[in-house]
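Heads up: the structure comes next, in structure tokens.
Of the protein chains in this complex, one is absent; all others appear in place.
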Amino acid sequence: MKTVKEISDFVGGVIKGNPLEQINKIGSLEQAAKGTLAYAEDKYIDQVISSRASCVFVPDGEFPGRTVVIVEQPRVAFARIAQWMFPPERPFQGVHKTAIIDKKAKLSKDVAVGAWTCIEAGAHIGSGTILFPGCYIGSNCRIGANCVIYPHSVLYPNVEIGDRVIVHAGVVLGADGFGFVSDGNRQIKLPQMGRILIDSDVEIGANSCVDRGTFDETMISEGVKIDNLCQIAHNVHIGCHTLIASQSGIAGSSRIGNHVTIGGQVGIGDHCRIDDSALLGAQCGVPSRKRLPTKEVYWGTPARLLKDVRVQQAYVGRLPKIVEELKRLREELDKLTQRNDSKTST
Amino acid sequence: MKTVKEISDFVGGVIKGNPLEQINKIGSLEQAAKGTLAYAEDKYIDQVISSRASCVFVPDGEFPGRTVVIVEQPRVAFARIAQWMFPPERPFQGVHKTAIIDKKAKLSKDVAVGAWTCIEAGAHIGSGTILFPGCYIGSNCRIGANCVIYPHSVLYPNVEIGDRVIVHAGVVLGADGFGFVSDGNRQIKLPQMGRILIDSDVEIGANSCVDRGTFDETMISEGVKIDNLCQIAHNVHIGCHTLIASQSGIAGSSRIGNHVTIGGQVGIGDHCRIDDSALLGAQCGVPSRKRLPTKEVYWGTPARLLKDVRVQQAYVGRLPKIVEELKRLREELDKLTQRNDSKTST
Partner (left out) sequence: MKTVKEISDFVGGVIKGNPLEQINKIGSLEQAAKGTLAYAEDKYIDQVISSRASCVFVPDGEFPGRTVVIVEQPRVAFARIAQWMFPPERPFQGVHKTAIIDKKAKLSKDVAVGAWTCIEAGAHIGSGTILFPGCYIGSNCRIGANCVIYPHSVLYPNVEIGDRVIVHAGVVLGADGFGFVSDGNRQIKLPQMGRILIDSDVEIGANSCVDRGTFDETMISEGVKIDNLCQIAHNVHIGCHTLIASQSGIAGSSRIGNHVTIGGQVGIGDHCRIDDSALLGAQCGVPSRKRLPTKEVYWGTPARLLKDVRVQQAYVGRLPKIVEELKRLREELDKLTQRNDSKTST
């Protein structure tokens, strides 16, 4: 429970209305009830007056009879308050008696380890990190401070994770990359001997997979957010603060820049290079070894500039008219030719 | 072991042949052996005579020397018999000694809990439900009666499940939705505080993920069947008896109607609305905020009416002929122009 005053102070806002209003939950403008903090931007500003929220973050404006807090970026401020008021739960403390911690593993203070979680030799777990029940932490893994590893995550050996990383249930980090060499008859497995480096503030969604490097490392930089059921192959490097939506896959050795946005079900071939701040629309496909320059929006398979795709789609949409016009031209030309021929023949 | 008479009575059919024939398995017409019940519809009717099945469900016809049961919908009747004769196995009873049930969790009668399954505080498990080994049931989850939760499923807190729901191995219900707010520099996580409501008779395939709602709920209605490796994002609502084939994904806040059929690897953007009984062909992609009207068949990315896609494909297929015709027109026109010019100049 916070007052509007406390909340406004936290985000550096300006209150219009009742600073003593009590806030005990956050929610959307439409479904807000008494005690709810909401936010409004753009077209939703009009709904502030009719909302039942006890306080609304807004960019500016007058809302007679309502309590609002003026902040520059209402949505950002709202997210900050949400994080502040509702930090991730830590439902248990200490090491569960059924957990198996190898003698050569090292746990910093305030590490919580759930039932049936196994931490192998040489692993280090940073302070304040929580490992839910049923996780497997392979030998020589290093997990930083204040991480949350949800149930049934599997870390193969030699995975390194920074601070405040969130790994959702069922994630597999460090399985072998898909590396085989054909002798013309059979596939020979190329041992995958590299590791994974995951920097701080990364979040990895449920059942996603990140493969270890072949010789070197697969790298996921600071602040990257990966949704559920994504595949990051061996030797891939992902730059800072990049977003990867659900069911996308990045094949071996590709390099993804900083602040890239990758939509859902996107496929990026091997050895690609996606430059900073590029945006890849859902389901697009980037062929192997392709480079996509910075800051542009791409779509389609093979992925091209969205504007070019749109132009091409428009051209394709004109095909019925093109065919009609062709037919008319043919008729008119034939008629004209006939007239000419008849003239000439006369 | 059942007699043909018992089986026919169960589905209200009419026997032609031997009512005392013994049935102990079900199978396909081609691979049936003595004791097998099979079914035949449409073009497969011709195979009834040569099949080795001991009994075949058919819609009508004469099959001298064979034992058949006439029923209106042979395939449906067959599925009913299959369910009746081969109910899901319950390989164990009671609560395994290694399971950890919080004192504040509540188990109804005849609940079976496998080894190393954890049920957190406030969870309720309905009567007759079986939880296989290694499941994690978060706090305040509610699971109805006669559900089957296969090994290693993970339910985050506050997931609510109806009766007779089947959750396959590796499913993750209730992970955080992919909700981040960019402050221009970093992604700020928007706490995901909603829940999941799954109604009765739903089945969820192996390693699929359903995210919790942001503030409100993600909802899966009665009778929905979801295949393996699917992704259902935060705040999605899915109507009754909808089918979702493998590897499909539905992004945040989309509304899917009743009796919708979604093929494999389909992607549905956020805030879409797919109306009742629509059919989405495999791999199609529905752009964000798009609405697809009821009862039609859609395909392609962006998804459009299948018939329109087919027409467009045909037009595109005609491009070589279009180019040829253009070339001919050009030649003829040039020739004609030349003749005209030469006439004029003469």
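Just so it is clear, A and B label the chains in written order, and each chain counts residues from 1 on its own.
FYI, a residue touches a chain if its C-beta (ideal position, glycine included) is under 8 Å from a C-beta of that chain, and two chains touch if they have at least 3 such contacts.
In this text, all values refer to a predicted model and were calculated from it rather than measured experimentally.
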item	value
Which residue of A:93, A:294 or A:312 touches the chain not shown here	A:312
Options B:14, B:79 or B:311, residue touching the unrepresented chain	B:79
Absent chain, residues of subunit A that touch it	98, 100, 116, 118, 120, 134, 136, 139, 152, 154, 156-157, 170, 172, 175-176, 178, 180-183, 185-191, 193, 207, 209, 211, 214-216, 229, 231, 233, 247, 249, 251, 265, 267, 269, 283, 285, 287, 301, 311-312, 315-316, 318-319, 322, 325-326, 329, 332-333, 336, 339-340
Hidden partner interface residues of subunit B, rising order	26-28, 31, 73, 75-76, 78-80, 82-83, 86, 88-89, 91, 98, 114-116, 132-134, 150-152, 166, 168-170, 201, 203, 205-207, 223, 225, 227-229, 241, 243, 245-247, 264-265, 282-283, 300, 316-317, 319-320, 322-323, 326, 329-330, 333, 336-337, 340, 344
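Criterion: only the chains that are shown with their structure count from here on.
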item	value
Interchain centroid distance [CA atoms averaged], subunit A/subunit B, Å	25
